[in-house]
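One chain of protein is taken out of this complex; the other chains stay put.
Each chain carries a letter (A, B and C) given by its place in the written order, and its residues are counted from 1.
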Amino acid sequence: MSSYFLRIEKASLNDLDGIILFIEESTKKLEVSSAVTKDVVLATLEAVTNILTHGYKDKPGWVEIVIQRNGKSLIVCFRDLAETFDPTQKPTPDISLPLDQRPIGGLGVHLIRNFVDEVIHQVPSQGGNELICIKKDIFP
Amino acid sequence: MSSYFLRIEKASLNDLDGIILFIEESTKKLEVSSAVTKDVVLATLEAVTNILTHGYKDKPGWVEIVIQRNGKSLIVCFRDLAETFDPTQKPTPDISLPLDQRPIGGLGVHLIRNFVDEVIHQVPSQGGNELICIKKDIFP
Amino acid sequence: MEINLSQEQGKVSVSVFKVKGNITSEVGLQEKAKEVHDAGIHHILLDLSEVPYMSSAGLRALHYIFSLLRAHEESDQATKAGIAAGTYLSANLKLYKPNKHVTEVLKTAGYDMFLEIHTDYKKAIASF
Partner (left out) sequence: MEINLSQEQGKVSVSVFKVKGNITSEVGLQEKAKEVHDAGIHHILLDLSEVPYMSSAGLRALHYIFSLLRAHEESDQATKAGIAAGTYLSANLKLYKPNKHVTEVLKTAGYDMFLEIHTDYKKAIASF
């Protein structure tokens, strides 16, 4: 089945609008519902923002996004060559606390978990990170 | 959480015994039940045999296996640098037919699907294949 | 992302930030809020009606602006009680017409509990 690839050699936050377009176009070709597209866009924004701001510390860096159907699931995969970091181990923030008792930020990983069904972190052979996000049972 | 890596530069079928040991040891460290270990060993035998016999056409080739816990799931990932091939698209063989009406073979992918809960095929940036096998809800 | 500023007069002076495009960075919003705040305006209505998507960078900006303007709240009995009961809504920062994607991000982060969401522009200005 079809996979859609986007590779940006020197990605920065300015590329996020283009990345959103890429996700919207590939999910359209995969005939995914608009609700799922929205979830995938939102997860993508967080995953890529974390790569760029934390992984590459706001310097331009190599990012690859792969989106594909796998049986009944949709898989979106984010790859970088930054230092290895496993975000799946982050504890869930307490979102019931008043804002002035919360630290600023710390919500990106929480949002990813909320928008997709499973998040897997892997270290590719060449190092860096691969974050695999799975939306389950969305295809007939 | 811990990941366990095994990389063999020039793998051949002779390495399968060693690969079984690697799986048994890593699943033991991850405190996985023996039933799950058995499923993972059997899926591994099929995945690696296919890489070596079909992917590398029985010539020695680079293989990497990563095994790790991911939340409640166990993930086993097989990587190679052979030609890209997506086994998840193979139709299920008819195992109710009498043997003399069946072709020899064609059961490896069926066994993998049977022993794990989800199988994902990906193409890494450097090419080749990455087969990700997931055993779900096996950790508390 | 583009931010256009305008000023409306209700019971107090309200600075309206009209954002166009995806909010994927906190920097622009925070800078503009700081300028307006330093110029003495402590009430901001964020018009999100033309924002397709907002990431957690937007949440960071909201949190920052919320805290910046917080110091100027009139801390009457009702406010104090609200804070204690966890039912406090900012009187200084309010949102106008976020779409359903943006609303979902606000809810998933639990920010909808602290920020009023308006869908009628005149009522929004009058509410400050």
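Just so we're on the same page, contacts are C-beta pairs under 8 Å (C-beta built on N, C-alpha and C of every residue); 3 or more make two chains touch, one makes a residue touch a chain.
This is a predicted model, so every value here is computed, not measured.
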(message) Based on the whole assembly, the unshown chain contacts which displayed chains?
(response) B
(request) Could you tell me which of B:Val36, B:Leu107 or B:Val123 touches the chain that is not displayed? (result) B:Leu107
(request) Tell me where the left-out chain touches chain B, residue by residue. (result) 13, 16-17, 20, 38, 41-42, 45-46, 49, 95-100, 102, 104-105, 107-108, 110-111, 114-115
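Quick note on the criterion: only the chains that are shown with their structure count from here on.
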(request) Determine the centre-to-centre distance between chain B and chain C, using the mean Cα coordinates as centres, and give it in whole Å. (result) 51
(request) Indicate the whole-number Å distance between the mean C-alpha point of chain A and the mean C-alpha point of chain C. (result) 27
